[in-house]
Each structure stands twice: as C-alpha cells, then as structure tokens.
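Below is a structure I'd like to ask you about.
One protein chain omitted, others in place.
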Amino acid sequence: MRYRIATLAIIAVAAWLLPYGLDSYAIHVVNVILIFAILAVGLGLCMGVGGQVNLAQVAFFGVGAYATAILTTRAGWGFWVSALLAIAATMAIGLLVGTPALRVQSHYLGIVTLGLALAFTNWVTNAQIAGGAEGISAIPVPTLPGVDLSSEYLYYYLELIVFALVLAFGLFIVRTALGRRMRAMRDDALAAGALGAEVPVLRMTAFLLASVYGGVAGVLYAGLIRYVAPESFSIANMFLLLAMVIIGGRQSLIGCVVGAVGLYLVREWLVDHPTVAQLAYGTVVVLVVVFAPTGLAGLPKRLRAALGRGRAGSAARLQPFRPYETRAEPAGQGAPILEADRISMHFRGLKALDEVSLSVTAGEIRGIVGPNGSGKTTLFNVISGLYRPTRGRVRFRGRDATGLAPYRLARAGMSRTFQNLRLFGDLTVEENVLVALDRSATWHSWHYLLRPVHVLRRDRDLHRRARESLDRYGLTEFAALPPKSLPYGIQRRVEIARAMAAGPALLLLDEPAAGLNGEEVRQLSEIVRSIRDSGVTVIVIEHNMGLVMSLCERITVLAGGRVIAEGEPAEVATTPAVIEAYLGDSMEVTG
Amino acid sequence: MQVFFQTIIGGISLGAVYALVALGFSLVYRTMGLVNFAHGNVVTVGAYLASTFYLTTKLPFALAMLVAIAVTAAIGLVIERVLRPLENRDFDLMLIGTIGFGIVLDALVIMIWGATGRAVPSPVPAAPIELFGLRIRTYDLVVLAIAAVATVLLVLFLSRTKRGAAMQAVAMDHEAATAVGIHVGRSNAIAFMIGAGLAALAGGLVGPLLYVNPALGGALGIKGFAAAILGGFGSIPGAIVGGLAIGVLDSFAAGHFQGYSELVTFLVFTVIIMIRPTGVFGERTVNRA
C-alpha cells in the first residue's frame, strides 16, 4: 500500500514535471496521446470490462468534439457550458448506439456499431451545421481565469488533471460493485442474469460509460486542436483505437492506457513510414490475440502463473460446512411458493415440455427426476425465466412470473445453479460470491458520481458478508483463486455458495451431485438440508436416486416432457409408470 | 418508374458482388464459427491479383480470374493456419484478431501495389442491352450469371460430395463430426480456401465495374458482412438474398437521400437487425443452460 502511494506520487511528480523537458511539438504529441488514452479507457470499460463490442467509440469521440465545436462557433456559447452539453449529447448518442446491444451481441453488435459510426461520419460530412467535409474551424480557446489555455503546455495540465480524474473514476468502477457486475456479465451473461444482474441495464451502462469517456475526449480534442473534420473520426482511427486497447489489455484500464501511449509513440516514431507502422500494429494485434489474449497488462500475471504453476491451488484446503441456524417456523410454511400451470415448451416442433403442472410448498425439498431428455432442465429454464413457455403460466410467491426476465425473478427471490457449472471464470471465488450478494439496483450507479464514499462503504460491507459466506461453506482459503483452477467438487460447492449468497427464498439445484464422490455427496446432502432448515425452499434435479430418495420430501417424475408421477419417494418408486419409464435407464435407479 | 427500375438494376448489379462476398463470410462462419473480418481485405487482394494477371501478364480475363482465385485460395490457407488457435474461442477475441489480420493485409497490398489504384477495362465490351427504356450492362449479366453458377456449384459441393457432406457435418456439430472420424482441421482449411476463392471471384469481377485500389475491399467487406447478417449468418441462400437486398437498399438510399445515403442504409440495417437479429434465413439458436 505504502509502496503504491509512493509509486503514485512519483508518477504524479514525473507527469507534473514532464512539460519542462519537451519542445512544443513533443508536448502537442503528449496532449494528443492523453486524449487517446481517455478514449481507450472508455473503450476498455465498455468492451473489456462490459464485454460489449463497441466499434462506435470513435463516433462518440466525434460527437463530443463536434457538439463542442457547433455550440461554441454556431451558437456562440462559452466553452465550458458547451463542453457540458457536448458530454450530455454524447451520452444520449451512447444510449442510442447501445440500444442494439439489448438485442444482439458480439459480431452482430460489431457490425451494427460500426455501421452507426459510419452513419455518423456520413452525417457530419453532409450537414450544413457541421461544416460539411471542410469541418468547423476557429473553435475558441477554452478560458480559465489566470491560465492561458492556448499554450499547449498549460493545456497539458488541464488534460492531465482530467485524465487522472477519469482514470481514477474508471478504476473505482472496475474495482467495486458495478465493475464486478459488468465483468460477471461479460463472462457469462446468462449466469449473471440468474444472479440478479440487470443485464439490459448493465449493457446500456457500458455504452453510457464509453460515451462519457468519448465525450470528454472529444471536448478536450476540440479545445486542443480547435478544428474538427470528418476524417479525424474515421474507421481507420477506430481500428487504431481498438488495437491500442487490445495490445494494452482490454480487461485492464491501466493496460488500455499503456496500449494507447505505446502504440501512439510507435506510430509517431514511424510517422514517415505509415504503411510500415500499419503493418506493425496489425501484426501485433494478431499476435496478441493469438498468444496473449489479455494483452500487455496480462503478461505479468501469465508469467507468474507460468513460473509458480499450481502452487496456490494445492495449498488451499476445503474446510467443513458450517450449518445455517435453523428457523423454528419458516415463513409462509404450507403455502405454495411456486406453481407451474400446464406449461408447454416447443422448440421448432419438438415438444420439450407438454402441459407440465407442478406445485411446490414453501419449506419443502422437491426432487425432479426423469430419464435423459425428459425435460427437467427445460422446466428449470422456464421457471427461472431463461425461456418463455409456449403455453402455460408460472406463479412465484403468489405472483404471475411467466416469462419474467431472469434477473427480475432473481431479485424476487429465486436462485439457481447450473448443470454444467456457470461460474465466472475471470472472477475470483470471492468475487463470484460478491456478485450474488450485491442486490443494489444498477441504475443507482449515479452514486458513483455523487456519493462515492457511500459506494465504498457498501462495498466494504459486501466484502465482509462475502467472507462470512465463504467461511460458512469452508471456502475461505480459495477466496482469491480463479474458480476454473479448482477441483470439480469444490466448484460445485462454490456455485451453491454463490446461489445462496443471493439470499433466495427458492433455490433451484440442477444436478448438484453430478461428478461428486461419495463423501462429497454426503456433504451436499447435509448442505441442502441445512439450507432448507434455514427457511429456503429447494428444488433439485438429480440423477442420483439414492440422494433423491433420502433428501427429498416429494418427488416429481418427468418423462417425455410430461409429469408421470408425483408423491413421496417411497410411493413414487413403486408407481408402474415410473418403473416403465426407467426400464431403459435402470442404472440410474440403482445408482 | 423508369428511375425505379433502373435503380433496382444498378442495385442488383452491385448486390451480386455483395452476395459473393457474403457467401464467403457465411461459408467460413458456418463451418468453423469464425467471423472473418479480414474477408474484405482478401477481396482487395483478389482484385489486385486478377487485375495484375489480366493487365500486366495479358492473360485472358477468365484465365486471369482462375489464377487469381487459385493464388488467393492459397493465401486463404495461410490465414487459416495463422488464425487456427482462435477457432471456437472467445467470439470477440476472434473478431478483433481478424480485424488485425485485415490491417496487415491492407498494409501489404499498399506495399506491393502502391497506395493509388488502377482502372481495369471491361472484358465484355458489348454495348448495354436496351429493354423498355431500361439499360442493362452485358457485364452485369455476366457477373450475375457467374454469381449464380458459383452458388449452385457451392450448394452441389456441400450436398453431393463426400467432403462437402463432411463440412456440413462439421458445421452442425464439430464435436460429433470429430467423433465419427471427420478431420475438422481439413474441413476448416477447405472452407477458408473456398471462402478466399469466393473473395477473389468477387474482387476480380468487381474490378472492371469499379476501380481497383486498396480501399476497394473495405467498403465491399462491410457491405458484404452486413449482407450476410441480413440474410441470416451462415445461411447460403441468406447470403444471396442479403447481398441483393443490401445492393438494392444502397441504390435506393443513394437515389432518395443523396449525400445522406450511407446514414440511411446503416440506420435501416440496424433497425432490421434489431427486429430480426437472426436475419431472413437464420434460425433462432436456443440458450443452453
């Protein structure tokens, strides 16, 4: 910590003294680099942290610069007023460009944002108000009492302060709740949604952040260059920006800055050989993507991993589970918490579910069994909102919940695990739990701007609760590790801990015993019972009949998308229809 | 009315080229799940190669095209080899990797052929056909015919030959395909080879229509990719329909909105994609939990 402060102080002093050693051209280059660095941080936030492919960052930059130019020269407003309005305008455009992200992702989003960026350049090339192809010149120098900002040296300090602020703000976001949620969404939008992250809001937030950074950079550009023209916001510059972020390491904001500074300096160095420069940075992008997907920023970590392989993982040990306190009388005992009413789900003519009805009482452990392909997971996906049923209704806690977005259901008190484990691979075990613990609404993110202390305090509280939760599940020693490095059984336990951290009333477990050994199955059984005793209703899909028979109070049997039996374990096991359905699957009855 | 039909003809003429570009995008995508953003630059390479053989070595146009296709297909193999580690990986990473590759190809083209371009005289000098006051260039008909033949050949290859069937299998489920003994790597390489060949075909054909310069492929690539998405990414008929649709959309936007045509084209495209993300022939894929 002390070292970090010292390093920071040294960097600050160096940055402060930098202009004293530079000639007037070099300081100009530095000023342009700072603008690109701000843009890169914005792109890093949107694409690296939020996972939203955004090829319109250069258009955000353009909107900021053009809005400033138009407001100052055409409307005659002051620079700073124009600057604020320009940033607001950029945010509005950011929301507009981000809208397609609600419907499409990855390469689809890439081409759409690229198209919109082209549309922007096309508009400014034509519009009278934007000066057409010749752009707008004679943008006034920003005024600041006592400081002559027409001097590039003094402008540097303005940029430096703005840059430090926006970088710090970006890091603040990445390292606290909002950033964690965005990273979770990037890793696995489905799982993040099932844990209550409002995926649509988060995607818009990612674009909003990108646009704010683009707007700030655009305003600084307008004040520095005092001239805007369409060519400066071209696709070639977008790709350059993209290369900066990728080479630097898109998931690390510092990496983005390093990439921006490094690539721009190289380009400056090769300024008389632009084709060579282009060849060089294109090659580096390919190499980085193939060999070092985390970019320059990821290199130290990869090196460390290569040197001390497996050291940390083997040292950590799983501790025993510490049961929850038993609630004497679980709330709402006896009333149905979940009702499925004649649900049908068709996929292109295939009936995965056919008029399935189900009622689960609060406080029970319900087992759902059936042969492979009988529709168990599909039923879970309908209940948890991943699929909208073709027909039928779902009621959760007395309210209609048919086709509600997964995050809404999660916030209403439903939590789940996944058959194939969907842990956030790029987050640590603790962060996985933190994402689930965080129940705040994403639109409250304005707190970041106006109440940063509140955000920090809340985050500290979340960390305390995450440690408690990990401690309960005996996972404390794994807290800082990436989940993918852990043995399968432990990953299963992390996923349950994560699902429980969301504080659900109903927990859906999809084959929680798959891949576990005998001892682990016994521990699982203990954990599930304790969870129920703490007042949470549990529904389990399971193939391990031994576990189901001993654990569940009631069992629903599915076959071919229909309910063929329901009742207490002993009663169901003797139903002729069940025996018949399982004839081909006898291994699992005995197993 | 005349303007209307003539605009459609103009749109279809370029649309056929977009369709060929889209076909390459879709074929590579369906086989190996790779979105090749460098495809547009491969088109440029193909256009330069074809025009070089045609103009400098004085080969007949058809022969020059064949040589260009062969050479570009070989380049395709090289690209596939370099990008192989990206296959079936993080989609966004893949996308960026191919953008990087495009930047490299772009620089190489400038280094080899220079930053300025060249005009390619039309190999079909016959006068345009006049029909009900509409004029149709003979060369456009040639382009359309070649595009149609290429599509038919591709469909036949995919459905009638053993190797094609294997590629179809890889497209559907590459794990299962591996399990039944299909060499996935070879399928991918062939897909990429054909994709690059199609790019050369598109580039070579468009040369006499337009002007061959380093920026040629960039514009065709973006429109071609949009076409592939519009038709339903990975679908062969979708690529054709998408290509023609983008061509016609572009022409009408140019006619009605003049300077603002690009803005309109991409706004319309965005709206269509938002309404129907899977395109015309695309199938909705289900989330697997």
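Order as written gives the chain letters A and B; numbering starts at 1 within each chain.
Throughout what follows, a residue touches a chain if its C-beta (ideal position, glycine included) is under 8 Å from a C-beta of that chain, and two chains touch if they have at least 3 such contacts.
Heads up, the rule we're going with is that contacts and distances are computed from a predicted model.
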*asked:* Considering only the chain that is not displayed, what protein name does its UniProt record carry among "Membrane protein", "Dihydroorotase", "3-ketoacyl-CoA thiolase" or "Branched chain amino acid ABC transporter substrate-binding protein"?
replied: "Branched chain amino acid ABC transporter substrate-binding protein"
*In the full assembly, spell out which visible chains the left-out chain is touching.*
A, B
_So one chain is hidden, and I want to know which residue out of A:G78, A:P274 or A:G515 touches that hidden chain in the complete assembly._
A:P274
_Can you say which of B:V3, B:A179 or B:I275 touches the chain missing from this structure?_
B:V3
*List the residues of chain B that touch the chain left out of this view.*
2-3, 6-7, 9-11, 13-14, 110, 115-119, 121, 128, 130, 135, 137, 209-211, 213-215, 219, 247, 250-252, 254-256, 258-259, 261-262
*Name every residue on chain A in touch with the hidden partner chain.*
2-3, 5-6, 9-10, 12-13, 16-17, 19-20, 22-29, 32, 122, 125-126, 132-135, 137-138, 151-154, 225-227, 229, 231-232, 234, 271-272, 274-275
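Convention: only the chains that are shown with their structure count from here on.
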*If you average the CA atoms of chain A and of chain B, how many Å lie between those two points?*
34
*What part of chain B is in contact with chain A in the complex they form?*
35, 37, 82-83, 85-86, 90-97, 99-108, 110-111, 115, 218, 222, 225-226, 229, 233, 259-263, 265-267, 269-270, 273-274, 277, 283, 286-287, 289
*Inside the complex, what are the residues of chain A that reach chain B?*
47, 51, 53, 99-100, 103-104, 106-108, 110-112, 114-116, 118-119, 122-123, 125-126, 190, 235, 239, 242-243, 246, 275-276, 278-279, 281-286, 288-291, 293, 347-348, 377, 380-381, 386-387, 418-420, 422, 510
